[in-house]
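Excerpt of the complex: some chains, original placement.
Per-chain numbering from 1; labels A, B and C assigned in written order.
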Amino acid sequence: VSDEIKLDLGRSARIGIEEALLCPGKSLTQITAILDRIADAGTTMLLTRLAADVEAALPQHHRVQLDYDPLSRTAWFGSVAPPRASGDVAIVTAGTSDLPVAREAARTLSYHGHAPTEIADVGVAGLWRLTERLPDLRAPRVVIAVAGMDAAIVSVLGGLLGNVLIAVPTSTGYGAARNGETALAASLTSCAPGVVVVNIDNGYGAACAALRVLGSG
Amino acid sequence: VSDEIKLDLGRSARIGIEEALLCPGKSLTQITAILDRIADAGTTMLLTRLAADVEAALPQHHRVQLDYDPLSRTAWFGSVAPPRASGDVAIVTAGTSDLPVAREAARTLSYHGHAPTEIADVGVAGLWRLTERLPDLRAPRVVIAVAGMDAAIVSVLGGLLGNVLIAVPTSTGYGAARNGETALAASLTSCAPGVVVVNIDNGYGAACAALRVLGSG
Amino acid sequence: VSDEIKLDLGRSARIGIEEALLCPGKSLTQITAILDRIADAGTTMLLTRLAADVEAALPQHHRVQLDYDPLSRTAWFGSVAPPRASGDVAIVTAGTSDLPVAREAARTLSYHGHAPTEIADVGVAGLWRLTERLPDLRAPRVVIAVAGMDAAIVSVLGGLLGNVLIAVPTSTGYGAARNGETALAASLTSCAPGVVVVNIDNGYGAACAALRVLGSG
């Protein structure tokens, strides 16, 4: 197993974001070996898409080192410093089903020290839910909008706000929602200028993008 | 040519909508032959997607009978009665590029006697343009929303209005707009309940659907 | 959990349709919390796509308030008034496999007070099944046609009937049926004029569209 893994431990120094461990496709043995190395190095790691049954099957001496959140399926390994509520980032979700992805973004930001504001369930079918929160949405440097189906909230926000707006399309919905492809394409073709987009359900990626912005000046 | 055409002249009596002539794929000879029959029957016909150069090539004695609108590429043949401004239908467009499709819907409705209200260029990137027209949008029985790209206006309208809402996705946009497929899928997955959808760029179909509603009681 | 949910309780007053609870993607905890609020508010709610095992796991004091239909996976929560058989809407299914979607539409209409007529298993492979029911299909203001595979029934009905015709493509079929994409595209390109379409398997949406028509005049 040892030859199969080559950690990029210098990533944080190079680009300001640590390598995270995307768990699907990795065996229990491989995940354990990676955590062994992190433990040996005395550092920390963020794990994403860690299924509850895989987490439960990890060695007990690793599990006690894990702060695991089942909603987002993220885990922090090692002594992660508590984040500060800087008000730099807000995360908006269109519906309750988008929460796991939003929480993945929030947990990734918190792991890197930035506790975001979370504003949930404000989809445009009831537009008042969104407009009443506009003051909270104008303040932060970055807004992450998490939405599935037609992702209409992205364009509404993009037309009302001047901050950095990162759309995370989600795979909620059925039929023509096409597992998030429609939300993705709709976000990419938003009529509001300057919206940027990450992969479907990629809360982790949106958080990393926000970190790039926060680190940029 | 005569054997190649079989008009459904009883359609209006059967379902309340006349057969229209969708011109692409028909030769000049075939279109002329159809107009000959309509002229012989002393009745009228709506032509859709009639290209300007085809219109110009029709026999002069038919052209004088045509009321041709180049923006929508529609033509009325014969003595069409003037429509009445009933206030029954409003047609909303997200952007200027959606006007040809909106106009096709308007011309189809007018041909059948219903002059709609047209509200143009009120896409959600500038949401105030839409909200300031809400009173005009609440009054009619049917609202036709014509939009390309992410078609976000559809969900915004659907959450604010209780009337019949017919979405017409358009092929405006590029790249991930995919010739209207994104607007189509986004309209079908609108988070607002009870939105109905017609084919891409199908202003004619939206108008026919509105006619079915107006005729329903 | 409380912060994760923001009900749109004013929706019915605004657009005439209550907010329903689409269950997939929501946790048992979230669904329970939503029902708590509805119970506190002394009102009612429609739940859609509620899986039988999730329903069985809800708290007993909520289950006694639920009228659950396993075929359509819908539930009514609270004291829903009995519908009246107004004859306003007919729901037609092409095949037996389309019944769950049709029943979702029927249950949504009934929840809102309109008991529809249901006409099952009349696909065009045996055309006589459909034509013998034409009198029943001409009477209501709205016909909802539920069909998978090639959805040929949509065009046949659209050419014979003048009422509002709402097509619900379903995901029945295999191979080139592409989980309902073919039925969806076929409905959108129906040669009959004025057919409107909702998302694949979206019986709920078709019913909401019918409610918009019934409320329109």
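Everything below uses one rule, namely that a residue touches a chain if its C-beta (ideal position, glycine included) is under 8 Å from a C-beta of that chain, and two chains touch if they have at least 3 such contacts.
The structure displayed is predicted, hence computed values, not measured ones.
Whole-complex tally (this structure file, single sequence, 3 chains shown): 8 copies.
Note that in this section only the chains that are shown with their structure count from here on.
Arrangement of the chains shown, judged by which pairs touch: all-to-all, with no pair of chains left without contact.
The most central chain, judged by the distance from its Cα centroid to the centroid of all protein Cα atoms shown, is C. Subunit A and subunit C have centres, each the mean of its CA atoms, that are 34 Å apart.
Distance from the subunit A centre to the subunit B centre is 43 Å, each centre being the mean of its Cα atoms.
Chain geometry summary: the mean Cα position of subunit B and that of subunit C are 27 Å apart.
Contact of a single residue of subunit C with at least two other chains is seen at positions 11, 184, 199-200. Considering their complex, residues 11, 14-17, 20, 141-142, 158-166, 184, 188-189, 192-199, 204-205, 207-213, 215-217 of subunit B touch subunit C.
Taken in their complex, subunit B has these residues touching subunit A: 94-95, 123-127, 149-152, 154-156, 158-160, 173, 175-178, 181-193.
Taken together, the subunit A residues at the contact with subunit C in this complex read 71, 95-97, 99, 118, 120-122, 125-126, 128-129, 172, 174-177.
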